[in-house]
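The complex appears here minus one protein chain, its other protein chains still in place.
All chains are identified by letter, namely A and B, in their written order; residue positions are counted from 1 within each chain.
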Amino acid sequence: MDIMLILCIAFAIVFVLLAPFVGAIISGIDRKVTAKMQGRVGPKILQPIYDVLKLLGKESATVNPAQDFFVLLYLIFVVIAGIIFFSGLDFLLCVLIITLASLFLIIAAYSSRSPFAELGAQREILQVMCYEPMILIMAVGLFMANGAFNIYDLFNAQLPIIVYLPLIFIGFIFVLTIKVRKSPFDISMSHHAHQELVRGVTTEISGRSLAYIEISHWYETVLFLGWVAMFFIFCNPLVSAILCVASVIVVYFLEILIDNNFARVKWQSMLKYSWIVALLFGGVNILVLMVL
Amino acid sequence: MLDLTALYSISFLIFFPIVVALILLFVKNDKARKYIVGPASAIIIAAALFLSITFLPSTNAQNFYVTIDKSIAELINYICLFIDILLVAYIVFRCIKSKKFFVLILAILQLILVVWFELFVAPSIEVEFNLYIDTLSIIMALIIAIIGCGICVYALGYMHDFAAHSTCKDRSSTFFAIMFAFLGAMFAIVFSNNLSWMFCAWEITTVCSFALIGYTRTQEAVNNSFKALLYNIIGGMCFAIALVWSAYAFGVLELDSFVVTVASLSTEASYLSYIPLMLLAIAGFTKAAQFPFQNWLLGAMVAPTPTSALLHSSTMVKAGVFLLIKLSPCFGFNLSGYFVMLIGGVTFVFAAFCAISQSNSKRVLAYSTVSNLGLIVACCGVGTSAAIWAAIFLLVFHAAAKSLLFLCVGTAEHHIGSRDIEDMDLLFDRMPMLSRFMSIGILGMFIAPFGMLVSKWAALVSFVQTEDIIIIILLVFGSAATFMFWAKLLGKMMASANNFNETLEKSIHNSEWVALCLMVFLTVGLCIAFPLISSGAVVPYVSNIFNEGSDFIGAGMHWFLALLSFVIALIFLAYTPKTKNKKIQPVYMSGIGINSQERSFINSLSGETKATQRNWYMDNIFPEKKTSLAGIIVSIALIFSLGFFAIITTSQVVEDYRVLAVASSAYHENDWKSLEIDQATFVSSYILVNQKYEESPESFDSTYGSSDVNSYFSDTYNKYAQSQTSTASNQTSDTTTTNDSSATNSTSQNPTSNEGGE
Partner (left out) sequence: MSGTKKSPWIIHYDGSSCNGCDIEVLAALTPLYDAERFGVINTGNPKHADIFVVTGAINEQNKNVVKQIYDQMLEPKIVVACGACACGGGVYRECYNVSGGVDQVIPVDAYVSGCAIKPESLFDAIVAGVEILEQKRQALKKSNKAKPNISTKDKA
């Protein structure tokens, strides 16, 4: 028990300290690969870090002090959700806390009362509504395959849960595109050039707060890729490590590929497709698990 | 000693509010009313606290029953009957006045049934314990006392403003009288073990809510009040029929022995319980405003806000789910369980979908109530220890957060002149404290780490454990929709333009502040005390019922969540935006913004234009009428198909039992001559008994007095053959039917007593 506790705490600390760097580098690689796909040279790998450092050095000005406060809460709760996940605790709790975090982002956008940010916030709410069923079904699937919501129990499993949850995995990859804000589902805010919403939820968030948003995105990226890796963990540490890394690379490359090959969809389509996917892939997978 | 204390404190809780109600009926002066309502509320809360502190330790171990002198109990029976008649007389009077003859006919039919039952059936059934205290009733009593009285105090200031705002005649004295009578009736519901007393209180709440909804006496209010009355009389009717049924089939009139009897029935015998259980469930559905009965609760919005708060949080709807939670050990993996679970699940999803398209904040709250109660009902239907744990917590947290929200909306409505969500824009600036209270209420309703969501999490776990895919799918989509409608309401309220100069809060009455603070304290305090409530009351209660613990989230996690909710609540309540060290910029308007608060800008023709921004209501995707119609169709289809199925199985089982009973009593009495028994009956009894033997050979001995099925039948056949040769049967058929019911009783309740016949 004590060794478990120490391990948990160690993982949590490693996550808090390393995740931003890993996330930044993933984000840098993302931009580089995207540039290559578009026949460009692209920025340096460390570009996201330069951006954030610059933002941290900017003057402190805001439309609304409450907004900056909520952005800070967003960052804090993303980190808490990550700690819960990477210390091997309850997956469902992690999902619930990350939803709380996105609620703070939504409130931050609303509180600025800018028309662009507010519209972005409403689209963000819609995005949560789109991915929530699939993510909850994923949690249910985890519970059924693993016998508990705890992540550390996966290390005792004979087989990785992907064997039991192949359809749920596909459905999750589908909504992951919404969660990591990739085209075609980047309707509330985009990493790319300006859109009809200016910058959606982050329109009024500037300077230091914008840097916090970027850092939260790094944490989030690592967390969500951790969710991907979760599907490949089992009792053999070496094989599962290889599988996890490979799956994370493949999945993230797939996301970049999707990002560059699809135009942004209307929100109606996003709602329709994500719910159909949740119902079909999630529902069928759970049904099969129950029958077995 | 404790026995007497229990009797006195229960009767005090029931009758004191009614006495206060009678006094208030004649107090026309606002000031005098203030001096009655305040102290009376304090006394009721104190009494409830006293009761809970005194009895919680003992009820955690086992239910505490109160014995009442037979003659007094009989007197109360007649009083109940008298009240029933009085209530129906009132309904008839109002129906004739408003020409609602359908309701009138139903009310009279129900009265006939009840009078017949009370006078001719009930006296023959012995009721050992008329009143009881268990942990759930203590929890309910605290909710009713604290939240209900809080709302009454709130109403003092509110009704003062209401009389000034509205055009209708000020009948505040009646209003307050009914509110208090309502509380008394609720206490009677939660402490009555005698089902016919409970029924009487049940009907009082129906009539009270009818009177409260129709308070303004406008055409709309009257129509909606009759709608509420109609649905609840249908529910009352179902309750009455279930009462009669359980008296006949199981010979019980006590809630707890009904539950014990039904829950311990063998598989076939339990088929007999489906119809009374489903009828009681429907009674619960009508009170808890489940689909297809949800319309009355939405119609109830025409009443003054304290009414809505009372109906939604601590009384009316909670009576419905209270009954279902009490019955939940009987549900689970059987027809009635699926019935309750599916109706709850369907309600949860469709009500959440309906709420998305609402811009009227009170309707959003109403749909969210319906939706959350649906979840509670679904948990009751699942009927496992984890599910009941979740159901109780959902009930508790919902009561606190929902009353807070209603009271906030009511106050906001009086100060901004609208209950529309779009008009609540900038509430954060205009009513800073109120909007924080309201955001605490909203957060408490739908987001982790607050209690409501933790309970929902527990519900999800219990659904997964039962491995029922439909309810899981309903839950996940319903949760998504719940996030949608709450988040956009919360967002709209949190919008701020840094202009705190025009606060509207100065004119809020002190009584309103007292009630609002009480509700905030409760909402947050319950979330913090959550681990204590769980280990101190709910877990013992659940393990009493199911004989198993239910610690599936883990105590450490409880404390973590409690701490987290405390921190978040503190942040929301205490945070004040500091603008001192930061440059404040105008919002970006793609050009020249003029005024951030107005969101006005210079357009390309140098004129001034205002940007407007409404929330999304997605009317074309979740149109309210079509969505609720779909929900109603699905739920009615469920009620009728499962009801039909229940009737078919019941009649099948009744027939089987008749056959078995006839054969078995003949066997035990060794009196084949006096019974009319033909070849076919004998053969089918042979088949049934054989089946029973194959199902459980070890218990066969105790039921049939023979360890081996073959010797049992050879023995039986010999006796039967003798009787057939010696005499011809000449019995009348009504002997068979009376034997039928008595034999059913004996097999289901007391199988060992049959051995005496050997």
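The working rule: contacts are C-beta pairs under 8 Å (C-beta built on N, C-alpha and C of every residue); 3 or more make two chains touch, one makes a residue touch a chain.
Keep in mind it's a predicted model, so treat the numbers as computed, not measured.
Every visible chain touched by the undisplayed chain in the complete complex is listed here: A, B. The omitted chain makes contact with just one of the residues A:26, A:142, A:210 or A:277: A:210.
Taking the complete complex into account, B:581 is the one of B:219, B:501, B:547 or B:581 that touches the chain left out.
The chain not shown here touches subunit A at positions 31, 35, 38-44, 47, 49-55, 57-61, 193-194, 198-199, 202-208, 210. One chain is missing from the display, and on subunit B it is touched by residues 581, 585-586, 588, 591-593, 602, 606.
Everything below uses one rule, namely that only the chains that are shown with their structure count from here on.
Looking at the complex, you find that subunit B touches subunit A at residues 425-426, 428, 447-449, 453, 457, 460-461, 464, 467, 469, 472-473, 475-477, 479-481, 483-484, 487-488, 490-492, 494-498, 557, 571, 575, 577-579, 581-590, 596, 599, 611, 613, 615-616, 621.
If you check the complex, the residues on subunit A that touch subunit B are 59-66, 68-69, 73, 90, 92-93, 96-97, 99-100, 103, 106-107, 109-119, 121-122, 125-126, 128-130, 132-133, 136-137, 139-140, 143-144, 149, 198, 203-204, 268, 271, 275, 278-279, 282-283, 286-287, 290.
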